[in-house]
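Note that one protein chain of the assembly has been removed; the remaining protein chains are unaltered in position.
Per-chain residue numbering starts at 1, and chain names A, B and C are given in the order in which the chains are listed.
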Amino acid sequence: MISVAVQYFAILREQRGLAQEKIATTAGTAEALYDELKQRHGFTLPAARIRAAVNDEFVSAAAPLREGDRIVFIPPVAGG
Amino acid sequence: MISVAVQYFAILREQRGLAQEKIATTAGTAEALYDELKQRHGFTLPAARIRAAVNDEFVSAAAPLREGDRIVFIPPVAGG
Amino acid sequence: MFRLSAESFDPAALQRTLGDQRAGACVTFEGWVRDRNEGQPVGSLEYEAYGPLAVKEGERILAEAHGKFPILGAVCIHRVGHLQLGDLAVWVGVTAEHRGAAFDACRYIIDEAKARVPIWKKEHYASGDTAWINCATKGEHAGAEAPPPA
Partner (left out) sequence: MFRLSAESFDPAALQRTLGDQRAGACVTFEGWVRDRNEGQPVGSLEYEAYGPLAVKEGERILAEAHGKFPILGAVCIHRVGHLQLGDLAVWVGVTAEHRGAAFDACRYIIDEAKARVPIWKKEHYASGDTAWINCATKGEHAGAEAPPPA
């Protein structure tokens, strides 16, 4: 069990109802954590459409999580 | 013999030393008139690199000239 | 320079910062909030950014443009917050000796920024509905699923 910080933006922030939270999890990867949170909070976007960032850098879906990481799940972007 | 008005721009204006003149000519086409003027005034640009306009519209090199036409010989352009 | 701005900004002033006597060409792109998307009347827009990564990714895109094209300067500023119809949402300016590189790099920067920089757009429709663009899932606002580039 590790403790990580999760930040939410855009549709995920609205579906979660808050912008950040601490999570205790046994998920080993960013993708596994997203799937866990999707179940718990009813996120509509499938994991395949989400990218992840850890400590303000993009990471792969299979990137391992470490104690204290700050994780952002990134919905499909639409700048401009 | 017809009488036409010729206007010069850019390098032709400088080589001719004036911006317009009346010409009495037996030249039947724009190109023939350019060749005549090139001889007379020492224009450096060959006829192949000159376009012609008659009465403010582009014409082909073989366009016939008529009494009173206003002719412009157009050196290679370089806008922008 | 890639920046996010919570306030409206003056593109003419930005363009002056690109002034360079070696430059023969300056190409700019402005993205404006338009009054409809995919046929639906739009009333206003919200942009939200994941700031630190948006700026890093934006700077990476500008560095890529400098590597790919012979350009002299490149700047991109993206608004965040609530924007109204006609507002300037994003500005890209590129200078180069010759125009081909300036056009190509400007296009590259806005294409990549729209695809990669973590910024999200929420449309507020005249109907009162809203939608996060590109974030719809099947059955929900399907029209907003894959909007054309704008």
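Note that in this section contacts are C-beta pairs under 8 Å (C-beta built on N, C-alpha and C of every residue); 3 or more make two chains touch, one makes a residue touch a chain.
Because the structure is predicted, anything quoted here is derived from the model rather than measured.
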### Query
Since one chain is left out of the picture, which of the remaining chains does it touch in the full complex?
B, C
### Message
In the whole complex, not just what's shown, which of C:68, C:82 or C:98 touches the removed chain?
### Response
C:98
### Query
Which residue numbers on chain C touch the omitted chain?
11-12, 15, 19, 21-36, 85-86, 95, 97-100, 102-103, 106-107, 110, 148-150
#### Entry: chain B, residues in touch with the chain not shown (by the definition above)
7, 9-11, 13-14, 44-46, 53, 56-58, 72, 74-80
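As a working rule, only the chains that are shown with their structure count from here on.
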### Message
Taking the mean of the CA coordinates per chain, how far is chain A from chain C in Å?
### Response
25
### Message
Give me the residue numbers in chain A that touch at least two other chains, ranges are fine.
### Response
none
